[in-house]
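Shown here: the complex without one of its protein chains, the others still in place.
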Amino acid sequence: MRLLETKQLTIRFGGLTAVDHVDLVVNKGEIVGLIGPNGSGKTTIFNMVTGIYTPTEGEILFGGQPIHGAKPHVITERGISRTFQNIRLFQSLSVMENVLIGCHCRMKQNFFDDLLATKKFLHEESQARRTAIELLDVFGLLDLQHETARNLPYGLQRKLEIVRALASKPELLLLDEPAAGMNPQESLALMALIRQVRDRGVTVLLVEHDMKVVMGICERIAVLNYGRKIAEGTAAEIQSNEEVIQAYLGRQAKTGA
Amino acid sequence: MLNIENLQVHYGRIEALKGVSFSLAEGEIVTLIGANGAGKSTTLKTISGLLRASAGKITFMGRDITTLRPSAIVNMGIAHVPEGRRVFPKMTVEENLEMGAFVRKDQKGIKEDMDRVFQTFPILKERRTQIAGTLSGGEQQMLAIGRGLMTRPRLLLLDEPSLGLAPILVEQIFQIIDDIHKQGTPILLVEQNAYLALQVANRGYVLETGSVVLEGDAKDLLNNEHVKKAYLGE
Amino acid sequence: MIGTKTRALVALLLVVSVLVSGLLVAGCSKAEKEPIKIGVIGPFTGPNAKPGGRMKEGIELAVEEINAKGGINGRKIVAIFEDDASQPAQSVAAAEKLTTRDEVLLVIGAYNSACVLAHMQVTEREKTPQINPIAVATAITESGNKYMFRNCATNPMQVSQLADYVLKNFNFQKFAMLFENTDYGRGIAEVFGASVRQAGKQVVAEEAYNIGDTDFYSQLTKIKNLGPDALLIGGNLTEGSQIARQARELGLNVQLMGLGGLSSPEFDQLCDGANEGLICTSYFEVGTDDPLVKKFVEAYEKKFGKPPEMFAAAAYEAVYIAEEAIKKAGEHKNLAEWRQAVRDALAKIKDLPGVQGPTTFDEKGQADKKVYIVQWKNHEKVILYPTGK
Amino acid sequence: MKNNRLIKILVLIVILVAAALYPIVVQRGYYQHLAVMGCIYTLLASSLNLIVGYTGQLSLGHAAFYGVGAYTSALLTLRLGWPVWAGMLGAMVMAGVFGVLLGTPTLRLKGSYLVIATLGFGEIVRLVLLNWMSLTRGPMGLTGITRLAPWAVTKAHYFWVYFPIAVIVVVLLNQLVNSRTGRALKAIREDQVAAEVMGINLAFYKVLAFTVGAVIAGLAGSLYVHYVTFVSPDSFPVAESIQILVMVIVGGMGTIAGPIIGAFGIVFLLETMRALAEYRMVIYGITLFVVIVLMPDGFMGAVRRVSSILLQRGVRHAPAGD
Partner (left out) sequence: MQNFIQQVMNGLVLGSVYALIALGLTMIYGVLGLINWAHGEFYMVGAFVGYILAVRMGLPYFVALVGAMLIMAVFGIVVERVVFLPLRGRPNMNVIIGTLGLSVFLLDGANLTMGPDPVRFPSIYTDQFIRVLGISFTVQRLLVVIVTLVLIAVLRLFIRNHKLGKAMRACSQDLQAASLMGIEINHVAMITAAIAASLAAAAGTLIGPIFLVNPQMSIAAVGKAFAVTILGGLGNVEGAVVAGFTLGLAESLTVAYISSYLKEIVAFAILITTLVFKPEGIFGKHSVEKV
């Protein structure tokens, strides 16, 4: 079943076409990789899918419904969540607060409930807190719940960002270079984490440079170059694709392998 | 000529470098490889004085430069071509190159060097009056390197020169790096594309989360199991 | 990380300690046998600091003279000056401080009508009598405030005197007005415009400016194009001098007219000759042969090394009016009773001689004062009215 | 949780008792006056703190809301004969409308641009008040404004009414910033893009912050006019906005206690400094600079740092990641 689908997705900044008529499909329950050289438009696609940019042309369908042009918070409510290439946690807030903010769009109280601490407020808060504690526990961050996000080591910040994204109960999770800055062991742990996320029923689309991660967990991979999709397929197919080697992997990488 | 001992750097409370040591001899290309956030760029920025070391020592040509200001370090002959090119977007190509020669007073030498840069990068000569912000990524990278060369450096620090460039251009840039080296300028190269970097370099150091975990001849590193696994995607 | 509890406690501690420190300061300054305190509110800084300074000098001189005579009823007097910087809000704070912290017997001030209008409810609430020597807005004495007395002519009083004089003695058909956008300026424009229209003449331009403005070319250019015979400047001396200068620069050769402050020597200085021929009203003139004025001028010149001007005179006179009232009111133990007695004594003042002429307060607290009409000629003032003096 | 709440209630009772006693112990009306002004500035600083400290939207136009509230309340009671409490409600509503007015166009602006825009907004409101003669009597201001109530004669009476109002507002704000709404505001302050992607409606919450801030400032304006019984545009210059911002920042923004300390501290400090006469403002200027360089996160930040040293509770070192 198609969960996310882009049709002829295009965006131009000034004269530059950053993403050029890209068709992409992510099925429910899959882990899909999006690779390509820096500046090839991967993150830009993420930004369009999450509503930060509005596409110049083309469509984005989520669960069959168009979402292009919608505001980011609306898209999050629909069930898409993401992490960022350069970690964007709420740095001076606690780990717990970060996750609770992730719960924001699933909480039902309004401003006046908040102001007057109504029953609904108390109920929703304790509900959200329970969700947050459960998530932090599963991902091993519970002990650090009162720590300020800024004080976490790099790897845990990455992890917290994923937990925060999961707190919004997404159907689709977009991960932007989650392994960046991780050593091989950490990357291994990350791969396990991503599988764990998928097993919770969350579909994953990830941008990643670490080929080991990409090749290791992605069921399908799409390759971008200069804003265009130049290939799509399984890890093996991509690794042997001539155009991909030329544009991204490099000939040596292949011969070296 | 460049010697780094137990270099430590903090961003606020976060320790970015946890005691890095390495050296570079006259005439060498040395590369630092490692993942994002491993501390490669931090190392370069600390050498060129943009960041302050919290501990450790950097010596260049026998002189301690750990606490010198960036301008003094440029004066000593270290040129740093930063990550992301960082050309001056509202200045012309020529003005950018002039800025590269900011610390120099020998008008004649500057003129010669500019001609040399134009020889190395003919495309820049064509675009000499164009505003740098309107150049393509590859042209900007060439301009950034050219600008670095305008200081007539005794040591060139290159930070991710292949970043975001098309493979064809990457090859071209590496060709140029090799040329510059052959003309006698030692280079400290930071590269994500470990394969290419180790191809062109004499020696290499592998950085992981702020520490050197491996070092050796580039050829040896290319065949190292760990390097193959972690950085060559094999 | 500090918990919200700790933070709340720290906050509480601080607020309480700030409040307590207020208490301590209050406790320390307990009153004993002290001189009679007179509070003075005026603009000692800010845009009107200059006339404010003159006002202060007039008061200092009067206080010194009275104390040299042995004070009032055997007690010295002391003036406590509070700055309002021409800001109504600061004026209110100043009045609060004088009436409730310093516990002055009466208040003299202020300079700006807006300030007096703002703080007069404080003096009224504290039932503290107030003598207003300078602020001219009619509303001040029309408000029914029983504690407010004014020893200067109001806006309509002086403006209509000026209008009458000009309309009677010159054959001007078209008038222009350039006035400051305040109670004072607008009041002038209103009364003058009404007089002109009543006389069947024309008002061709009514332009406004804000206090502190420096450039009037735009307004004056506009006025010049409308071709008036005379221009009324409805403002204070700083802006007034600039208007006069810039009118000359633009070649706007019409009869200039002004009020109050434009008769002061500072105005002449700032004008640099641009005030030649300007006609204006004046509360006080040095060059008369009233003995009281002569004595005052002499003493003032001796003390400050320059001749006094109207604001000094008005404030000086106010202190003597206060002296008279305090003398009549006699001693009272209770401050509230004393203030009440002084108020009642002020209300009864009749034909008290002063440097601006005799003072008699009507039932609204307004003194019936006549003004001079003078003309600048070669940096000197020529008295046009009353001609007898 | 429960224990915490009990302590809070206890603290509240202590504050209220201390406050109730203050005007009785401190007889001098002048110090009572300062305490009343302290309450009004607490409202102003706390409400600006919601915008600046919690939402991260730097504003130099807060005095405009204060002024709008003051004039609305004054005009409603003076011209339409509304009772004072209705005037207060009207002031809050009108200031709230202005909050929306300022909040909406500033959605696109950040940093220095936002500051300058809010500064311009504040000046325009003041200039309109100054020039709309038929409504506001312009520079002459409005006099004879209804007092709070017929029985409110002394400053102590005002203090007894205004202090609890300030306490209630602060308690409500405290509740708000620790709720979903408050977290949304803080998220916006920390990282707008991340906040948006976490499902927070940026436009809504930014305008909400401006509006709630404006409503409280409007209330402060209303309390002010029914106390001073006079209002003129001169009471709301840019300098007033700056003063409120100074209270927030010097007290410690993004904390509940900071602005309260800032408000009372600066009201009393400036008065104590009257002894310095004409040097007062010069010294104040230097003090501001020194304070901001030495205590960049204000008084509360300094308190936190000092107490963390005293309590030997330095930042806990997170376990190593690898």
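Quick notes on this one:
Letters A, B, C and D mark the chains in the order given here, with residues in each chain numbered from 1 onward.
Throughout what follows, a residue touches a chain if its C-beta (ideal position, glycine included) is under 8 Å from a C-beta of that chain, and two chains touch if they have at least 3 such contacts.
Predicted, not measured: the structure shown is a model, and the values here were computed from it.
Touch with the chain that is not drawn comes from one residue among D:Leu119, D:Ala152, D:Val167 or D:Leu269, which is D:Leu119.
Of C:Asn73, C:Asn169, C:Gln198 or C:Ser218, it is C:Ser218 that touches the chain left out of the display. Residues of chain C that touch the chain left out of view are 45-47, 49-50, 53, 181, 207-210, 212-215, 217-219, 221-222, 225, 238, 241-242, 249-251, 266, 269-270, 272. Taking the whole complex into account, chain B touches the unshown chain at residues 48-50, 69-71, 74-75, 79-80, 82, 86-91, 95, 98-100, 102-103, 147, 151. Touch with the hidden chain on the side of chain D covers residues 52, 58, 60, 105-106, 108-109, 111-113, 115-117, 119-121, 123-124, 127-128, 131, 193, 238, 242, 245-246, 249-250, 253, 278-282, 284-290, 292-293, 296.
To be clear about the criterion, only the chains that are shown with their structure count from here on.
Distance between chain A and chain D, defined via averaged C-alpha coordinates, is recorded as 40 Å. Annotation: 72 Å between the Cα-based centres of chain A and chain C. Between the Cα centres of chain B and chain D there is a gap of 51 Å.
Contacts with at least two other chains are made by residues 13, 209 of chain B. In chain D, the residues that reach two or more other chains under the touch definition are 315, 321-322. Contact residues of chain C toward chain D in the complex are 1-2, 4-12, 14-16, 18-19, 21-23, 25-26, 45, 87-89, 92-93, 96-97, 99-101, 113-114, 117-119, 121, 125-126, 137, 139, 143, 181-183, 186, 210. Residue ranges on chain A touching chain D, taken from their complex, read 50-52, 71-73, 76-77, 81-82, 84, 88-93, 97, 100-102, 104-105, 107, 109, 111, 113-117, 121, 124-125, 128, 144, 147-148, 151-156, 164-165, 168, 183, 185-186.
Across the complex, chain B meets chain A through its residues 12-14, 35-38, 137, 163-167, 192-193, 195-196, 199, 208-209, 226, 228-230, 232-234.
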